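My structure is below; once you've seen it, I'll send some questions.
Only one protein chain is missing; all other protein chains are in place.
The block that comes next holds chain A.
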Amino acid sequence: MANDREVLREIWDGKLPICFQLAQEEIMEIQQPDPFYVMVPRLSYFPLVTDKMKRHFLRYISQENADNEMWLDYNGQPLKWHYPIGFLYDLFCGNDPQLPWTLTVHFTKFPETILLRCPNKDVVEAHYMSTVKEADVLKHRGQVMSTMQKKDHNQLWLGLQNDKFDQFWAINRRLMESHGDNEGFKHIPMRIYSDDGITCQRLICPKNNDGSRKTVHQLLSELYPDKAEVNLRTHGVLIPLDTPLQWLSEHMSYPDNFLHICLC
């Protein structure tokens, strides 16, 4: 169980200052638009926090593009909205922090070979719920999600969307319980990303063969036996190598119940 409530709260309250700028080639007015500054939760998704920003820039672009799907880039790299904001920041700026995080806003040339379409927030919700479901398949063979009611699923999503910690954790705690005699999940939902764009997902047990708790260090020597110096970053911090994977999963997972971790 996720017992270290202070850690959960600290991670939930993590925020990032963002500076949005409209791409130069999109500006159709003589007057340049002001950049748009906003503080956003690290655990949220861009489509959930960009409504106001979008309205701010709409009056500066060609009206024929006003109904196009908006997208964002950092330094020319399109940002995948289906990942949590804090994870994207760690991936692109983890080694070289820059605050506020300056992002460019586009209304044309949607990079359809890189980004998923996001016509509305229902798509974000569907993507979020299917990721939670996948995580539960890894942790409990999907039994927790399948025994929950629809209103519980809704409460998870609304808790995240409306930034309500208690509402979210009232349900999420059930997804963080261990089942049976086992102290631990069947597998740890975890994805490790390197900056070459490759994602590593494996079936990771929270225990070693002798029954002891597996640590980050032990996992790294299994996954990257040839690399001497490997570090992992999530929520803006380097993970201490002696952290047990089970604790990490219960406390440092994103609301989609996956650990999204950057290799550095």
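By definition in this document, a residue touches a chain if its C-beta (ideal position, glycine included) is under 8 Å from a C-beta of that chain, and two chains touch if they have at least 3 such contacts; residues count from 1.
FYI, contacts and distances are computed from a predicted model.
Hidden from the displayed complex is a chain whose UniProt protein name, among "Ubiquitin-like-conjugating enzyme ATG10", "Small ribosomal subunit protein mS29", "Glycylpeptide N-tetradecanoyltransferase" or "Os03g0308000 protein", is "Ubiquitin-like-conjugating enzyme ATG10". From the options A:D73, A:E134 or A:D163, the residue with contact to the chain not on display is A:E134.
Of the options A:R5, A:K52, A:R117 or A:K227, the residue whose C-beta touches the omitted chain is A:R117.
Per the touch definition above, the residue from A:N3, A:Q32 or A:Q143 contacting the chain not shown is A:Q143.
Interface with the hidden chain, as seen from chain A, comprises residues 80, 82, 112-117, 123, 126-127, 130, 133-134, 137-138, 141-143, 146-147, 189, 197-199, 201-203.
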